[in-house]
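Handing you a structure now.
The other protein chains are all here in position, but one chain of the complex has been omitted.
Each chain gets a letter, A, B and C, in the order it is written, and its residues are counted from 1.
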Amino acid sequence: MDKSVADLATAVAGIEDGMTVMIGGFGGAGAPIELIHALIDRYRASGHPKDLTIVNNNAGNGHVGLAALIETGMVRKLICSFPRSADPVVFTDLYLAGKIELELVPQGTLAERIRAGGAGIPAFYTPSSYGTDLAKGKPVAEFDGRSYVQERWLKADVALVKAETADTHGNLTFRAAARNFNPLMCMASKEAVVQATRIVPAGVIDPENVVTPGIFVQKVVEVAHPQQEEDLNRANAVYPGAV
Amino acid sequence: MDKSVADLATAVAGIEDGMTVMIGGFGGAGAPIELIHALIDRYRASGHPKDLTIVNNNAGNGHVGLAALIETGMVRKLICSFPRSADPVVFTDLYLAGKIELELVPQGTLAERIRAGGAGIPAFYTPSSYGTDLAKGKPVAEFDGRSYVQERWLKADVALVKAETADTHGNLTFRAAARNFNPLMCMASKEAVVQATRIVPAGVIDPENVVTPGIFVQKVVEVAHPQQEEDLNRANAVYPGAV
Amino acid sequence: MTTKLTNNQIAWRAAQDIHDGAYVNLGIGFPEKVAQYQPRGREAIFHTENGILNFGEAPPAGQEDWDLINAGKRAVTLKPGASFFHHADSFAMVRGGHLDVAILGAYEVAENGDLANWSTGPKGIPAVGGAMDLVHGAKRVAVITDHVTKDGKPKLLKRCSLPLTGVGCVTRVYTSLAVVDIEGGRFVLKEKLPTLSLDELQAVTGAELLVAGPVADLIVPEL
Partner (left out) sequence: MTTKLTNNQIAWRAAQDIHDGAYVNLGIGFPEKVAQYQPRGREAIFHTENGILNFGEAPPAGQEDWDLINAGKRAVTLKPGASFFHHADSFAMVRGGHLDVAILGAYEVAENGDLANWSTGPKGIPAVGGAMDLVHGAKRVAVITDHVTKDGKPKLLKRCSLPLTGVGCVTRVYTSLAVVDIEGGRFVLKEKLPTLSLDELQAVTGAELLVAGPVADLIVPEL
């Protein structure tokens, strides 16, 4: 079994018009910049994929990574918790112009909905957002005298994920807080596509230290020197362009 | 911060009559034999704690560990998925005599109910047990054309847990398949009491390799040479007795 | 009647349908035998509910590590690329549809796909384990079983009489006499022992066997 693929273009080849794509990362930590840029390249060359629904905690920053994806015009809808960041002008302009949809989800609910999607739990109850505008239209129920909101699972066709080490079976480790949503998105997508700083033979990662077992991963591609969104933005990088 | 306690008796001192106690382990792997035996010692010396509700995957084997706890008469009710094992005569006899209650839960539902208890999710839906006797009396709901059973969280007053390495903050690693229910039970209990093969200073365990973060753990006690239920049973050990 | 397949032979037949790279859960007991008969050149990854992916054969007697066991509490070994995880993650794999195949034993299977394999009724100690989870989630849920009970009664039935493990969950049954698919709430015969007539097979089956296409000979090596 070898889940590694040769290049980034092959890695993102399975994404089609109208798909839901989860993208890992919280801010720049764990953001799979190279996979996102490969997807932008494909769109610019072919006009596809478009009308994507993207799931991410944020709405991108500056003009690279997720922000660049949005700027390119491929994204129909964003599901996220915090689209207001340091420099999200790309999303802000499109949103205020009514050109992109937003589904705003509390961060913990977003994480749990994604986990539920991966774990086969179609719905669950959470206290988060009870009594607020974000609970409008959702079923509520009382358990042990307290009120809760029912939330539905969230699944995706594809997840784009950044890992530190991957083995050929797709077992993954992450780096520091770059872990964030990445393991959950692997679980919740039909095809989890992972860029890893290194790909090693099966057996190299200690079974005790595997964070995401390979069963949740379909493709891995090595990106030995991944770019960090924060560094790119501090250099005012623009993609495509002088990245 | 130092969550380590000096001895097993201190570790189990917080368990009172009528409490719900989760006990880690699947078969003998990850079963906190020494903590269980310390609890039996306390009961034999003082008559307390009694009327316990125990949550475990199984019903014990032979006459040590959980089986010995049940045999001692401290347990009013067992919540488990598989009380029929190699040698569960202790539970079998008491159950058939109507002297112990049983709540039978599918194994995956048991795990998820415990995680839900730890994660603040009061209820969730699962396909498991739909249409079976174990779903009787539980609410059902349809999502996307498929039927699901509503299950409630499961929490405990105390969890007895076996880990491999603990640090003074209560960060834990486990050993192989001895992990099983142990991390979940730490999450779902007010007081997670952990026996670890070694206790190390905070900072020794790589933050990447912590399986259970210390926030879920209240007490750790070192048991440098833990007994393995399977070995004890193969030697026909009986507790208390020639263990 | 013809000589039926042995359990090893049923397990062998089931193993032939496991594709390279498949993630597979084998139920406790008889289904565990399937792992022995993986076709050469194919690499399946075995999952056990208690938290291991990619475990291998039992170690030699005396070399067991009792922290390294499968759901049947038997000692196993690890293969390269193995991983450990807790029970909630393990059943996320099961319930979340990540397993390609689950192969289970059965007391009864009904033509509507219902399975009964956890309880023989109100007497004795009930015990369910992971069976009710495994029947939901795996992309393909198959059963391996003798075609009839020890008393000679059919195990493939119109409706189950014993307490159900799952509703409408089984898609293929490998028996000691035949391979039967469940399609649209009916048993569809796919393979049968060549020495057995359709009438003979129908006589020991508790619901109608449809023949919706060619019925292949069920040919299995001596094992």
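One rule holds for everything that comes next: a residue touches a chain if its C-beta (ideal position, glycine included) is under 8 Å from a C-beta of that chain, and two chains touch if they have at least 3 such contacts.
None of these values were measured; they are calculated from a predicted model.
S.K.: Considering the entire complex, write down the shown chains that touch the omitted one.
M.R.: Per the touch rule above, the missing chain touches A, B.
S.K.: Touching the left-out chain: which of A:65, A:170 or A:183?
M.R.: Looking across A:65, A:170 or A:183, the contact with the absent chain belongs to A:183.
S.K.: Among B:18, B:73, B:139 or B:203, which one is in touch with the chain left out?
M.R.: B:203
S.K.: Residue by residue, what part of subunit A touches the chain that was omitted?
M.R.: Against the missing chain, subunit A presents residues 26-30, 57, 59, 81-86, 88, 91-92, 95-96, 102, 104-112, 114-115, 126-134, 174-184, 211, 228-231.
S.K.: Given the full complex, what residues of subunit B touch the hidden partner chain?
M.R.: Residues 1, 115, 117-121, 167-169, 171, 187, 201-203, 205, 207-208, 210, 213-216 of subunit B touch the chain that is not shown.
Quick note on the criterion: only the chains that are shown with their structure count from here on.
S.K.: Counting one step per pair of touching chains, how few steps separate subunit A from subunit B?
M.R.: 1
S.K.: As a test of understanding: of all chains, whose mean C-alpha position lies farthest from that of subunit C?
M.R.: A
S.K.: With centres defined as the mean C-alpha position, give me the subunit A-subunit C separation in Å.
M.R.: Spacing between the chain centres: roughly 36 Å.
S.K.: Just curious, how far off is subunit C from subunit B if you go by their C-alpha centres, in Å?
M.R.: 30
S.K.: For subunit B, jot down the residues that touch at least 2 other chains.
M.R.: Residues 112, 126-127, 174-176.
S.K.: By the touch rule stated above, which residues of subunit C touch at least two different other chains?
M.R.: Within subunit C, the residues that touch at least two other chains are 52, 84-85, 88, 91, 94-95, 136-137.
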